[in-house]
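Apart from one protein chain that is not included, each protein chain of the complex appears where it belongs.
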Amino acid sequence: MKCRNLLSFLACSTFAFTSTAAESVSGAESQGRSDLNLRPGVTDISNQVYDLHMLMFLICVIIAVLVFGVMFYSMVVHRKSKNAKPANFHENIKVEIAWTVVPFLILIGMAVPAANTLIDMEDASKPDMTVLITGSQWKWHYKYMDNDVEYFSVLATQQEQIKNRLQKGENYLLEVDRPLVIPTGQKVRFLITSDDVIHSWWVPDFAVKKDANPGFINEAWARVNEPGIYRGQCAELCGKDHGFMPVVVIAKEPAEYQAWIEEQEAIAQRAKEEEQRLLAMNMSMDQLMTQGKKTYDTVCAACHMPNGEGLPGVFPAIKGSPIATGDVDAHIDILINGVTGTSMASFAKQLTMSEIAAVITYQRNAWGNNTGDMVQAKDINAAMNGKE
Amino acid sequence: MTSATDTTAHVDGEHHDDHHHIPKGLTRWLFTTNHKDIGTLYLWFAFIMFLVGGAMAMVIRAELFQPGLQIVEPNFFNQMTTVHGLIMVFGAVMPAFTGLANWLVPMMIGAPDMALPRMNNWSFWILPFAFLILLSSLFMEGGGPAFGWTFYAPLSTTYSGDSTALFVFSVHIMGISSIMGAINVIVTIFNMRAPGMTYMKMPLFVWTWLITAFLLIAVMPVLAAAVTMVLTDKFFGTSFFDAAGGGDPVLFQHIFWFFGHPEVYIMILPAFGIISQIVPTFSRKKLFGYASMVYATASIALLSFVVWAHHMFTTGMPVAAEMFFMIATMLISVPTGVKVFNWVATMWRGSLSFEIPMMFAIAFIVLFTIGGLSGLMLAITPVDFQYHDTYFVVAHFHYVLVTGAVFSIMAAVYYWLPKWTGKMFDITLAKWHFWCSLISVNVLFFPMHFVGLAGMPRRIPDYALQFADFNKWISVGGFAFGLSQLIFLALLIKACRHQGESVSDQVWDGAEGLEWEIPSPAPYHTFDTPPVVK
Partner (left out) sequence: MQDDNKNIEQMADQIQPSPTQPRQDVDHGKTVGKIMLLVVGMFCFAFALVPLYDVFCRITGINGKTNVEAAVYSAPEVDETRTITVDFITRTHSGMPWEFEAQTRKVDIHPGQMGEVTFYVRNPTGRDIIAQAVPSVTPGQASLYLNKTECFCFQHQPLKAGEEALMPMVFYIDPQLPENINFFTLQYTLYDITETAEDAVEVAMN
């Protein structure tokens, strides 16, 4: 097999489906994106929201023009330099009642359509399918409740682009390795929750923005009319890389979606088998270090820094740390279970066992942490599933 | 003769001297109990904090000048947005209004000083320490607070750094200072009005400050409680906001915004008062609808307690709650509208002239109204899902706070500065300051509406390429607005050196009120003998 591990295996397949999807829908994506205004979006609800927005905007402009018009007229005509003599009035009950009551009526006019849209938006009942979305620092996890498919979705923009060493791509900061895929024309319910701090899952084209609260669950829904790629971002400050956890959703025709989800199930199945096969294998130190560095740079370096020194006071160093130079089992435990109450999440689901083994080996032998320890996938398996 | 000014006599230990000479040197400012001195201290402190907070805004705008990470790391960027917000709210706008209240409330109601002069000294002098603590936390290992000025749990509890303790301590001190300031204003207004100065004869600035002081009394303790809960959650193992222990992170937002929304009005009601003083003067006409102004202010203050959850529509609320908060929020626009209409009606068929304070006041009315209208749009729940936490919100509250509150403070300073110093300020510099500020502030904040609607979230150190053009303009506007304030600094320094032409007691030919009947510059002690108001 060419793809040596799950990560690159998935990357291959991700690339395959994104590129085909992108070809078919690149037109749909560019239309409707505006640099000046809200976008109408691709669901009935998002169109209603857009209409509501334009209505509100229009009313506000009319109010502003009227009020400022009167004021500017007065500023031009009633100026002292034109010998205007001040009038003597300073109250008028009728006028005052009028400009209290009229705005009130306008407000009622605004509230009625808003309330109707709101009731539609909040009715997530009778969904055709459900996706559980879990935010964590700083990635999204999608789990299809009706299929055996779940995966993490992380920023795909290279660090070199962010650090201005490479030309920035078209979808700079709005691209992920594995987008969420949903069918068009079906009511998709999103259950939204969080593993650590509060995040907010936002796709402007669906007019869906819901907070992911740790320990609590929220719901939202969308019925997407057109196939396409829809991009959004985390909308609630969630720490250091809040600006770097985009949301990408691909909507496919139901038949295409069905084929995709079946393929994903098959891939997940094969990956499990592949993992079992790798369990029996022992990798050499070189293999572990090469694989480990690769995984470290993509997954760990965001916080612990490429040089392993961390950010003092925020993210601990791995270089010379008691964990990376001390007991191996404790080190493994941290990677597979995370540390409660910190940004250190569990990587048991995001990485394969062999990747975890490699990255631990790397951490224990890089930057002068010369412990000489080698950790194999079977050690991880033992820690995760109990020694048998 | 007994008069409240005698309290200042303690400075010299002699009772009769103080009417003739003002104490000199550093100790004058350290130990002063004179409302004018304390007002000056507050105003200078607010201005310095405005520049410090502004410098942080410059860091933010420099980083956002173009896509990519250039100048600062994301973690430091978050500290800048957080501390910028805290400093501008608690260090610049609120102390500036307290400073104006100190200078003006006694002069406007014919009182010799604030009711509690020594507490007045104390409430000012703890403030610099609060901000020293906050600023010093930036130099800690791991940096200062990086969770936004709204410090949502659990980002500010479980997931924050140790500097959170300093943040909490400093917010406590700021809260104590504000509460003491508010107590002083209330007691002064209740007990020390000149004979004949009935409530409905008080100038609107006094009215709005009285209502603001009550808001402060009501909500600053809530903020204190909120930070206390954050402190105990983080360091002492309670679980107010931690689901694992039976708490709820959304509860934090409820408590915070129960403080936070009235806080917004704390920062704008005194501005309404200022504009209501300035517009009639330069329209040479009485304020239109004085009584309705008072009622409108009071109803805005009351409504501000029942709208807090409009900051939290996306947290997942039942439809009924969303409707309630939407409608309550929309209702606030009615009394706010009444105020704007009253100002326009005051100008209508007046005899208008456009001196500097009036220019700022007119800019306030227009730009604040823009901020108010975008606020009305934000109230509409379904659309708020799209606006929430984007630059549209940033545009909205900067229109309300910068071109609203800050412009009103500048208008107030220009309006009363000649009374304070006895000299007219440098009008050329002031004109430069006005026009540079007006143009740059709009280049700065107006395009934020566009990037927000186009989908740019707030509080991000880097953004997608489609937002690049506008962000460049926003940053240019930001730098220009920052530099424009240096003109103001120069003007203020000149004014404090008493340069310029002497002014009459009335200063502005349409000005009415007790403060314009005393000599210019206002003597160190005024109204030793109470004036009689007809």
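Note that the chains take the letters A and B in the order they are written out, and that residue 1 is the start of every chain.
Everything below uses one rule, namely that a contact is a pair of C-beta atoms (placed from the backbone, for glycine too) under 8 Å apart; a residue touches a chain by one contact, two chains touch by 3 or more.
Given the structure is predicted, the values throughout are model-derived calculations rather than measurements.
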{"item": "Touch partners, limited to displayed chains, of the chain removed from view", "value": "A, B"}
{"item": "Candidate in contact with the missing chain, chosen from B:A165, B:V222 or B:L465", "value": "B:V222"}
{"item": "For chain B, the residues touching the chain missing from this view", "value": "2-4, 6-7, 10-13, 27, 31, 33, 111-112, 115-119, 121-122, 125, 179-180, 182-183, 186-187, 190-192, 217-222, 224-226, 229, 237-240, 243-246, 248, 250-251, 254-255, 258-259, 316-318, 320-321, 530"}
{"item": "On chain A, residues whose C-beta touches the chain left out of the figure", "value": "122-127, 130, 132, 134, 136, 145, 191, 193, 195-196, 214-219, 329, 333, 336-342, 344-346, 383-386"}
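Note that in this section only the chains that are shown with their structure count from here on.
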{"item": "Centre-to-centre distance between chain B and chain A (centres being mean Cα positions), rounded to whole Å", "value": "35"}
{"item": "Residues on chain B engaged by chain A in the complex (per definition of touch)", "value": "67-70, 73-75, 78, 140-143, 146-148, 152, 154-155, 158-159, 161-162, 242-244, 248-250, 283-292, 314-316, 319, 322-323, 326-327, 330-331, 333-334, 337-338, 340-341, 344-354, 362, 365-366, 369-370, 373-374, 376-377, 380-383, 385-386, 388-390, 450-451, 453-455, 457-467, 469-470"}
{"item": "Interface residues, chain A side, partner chain B - complex", "value": "33-39, 48-49, 52-53, 56-57, 60, 63-64, 67-68, 70-71, 74-75, 78-81, 84-92, 95-96, 99-100, 103-104, 107, 110-111, 114-115, 117-119, 121-122, 137, 161-164, 168, 170-174, 196-198, 200, 202, 204, 207-211, 213-216, 218-219, 232-244, 311-314, 341-343"}
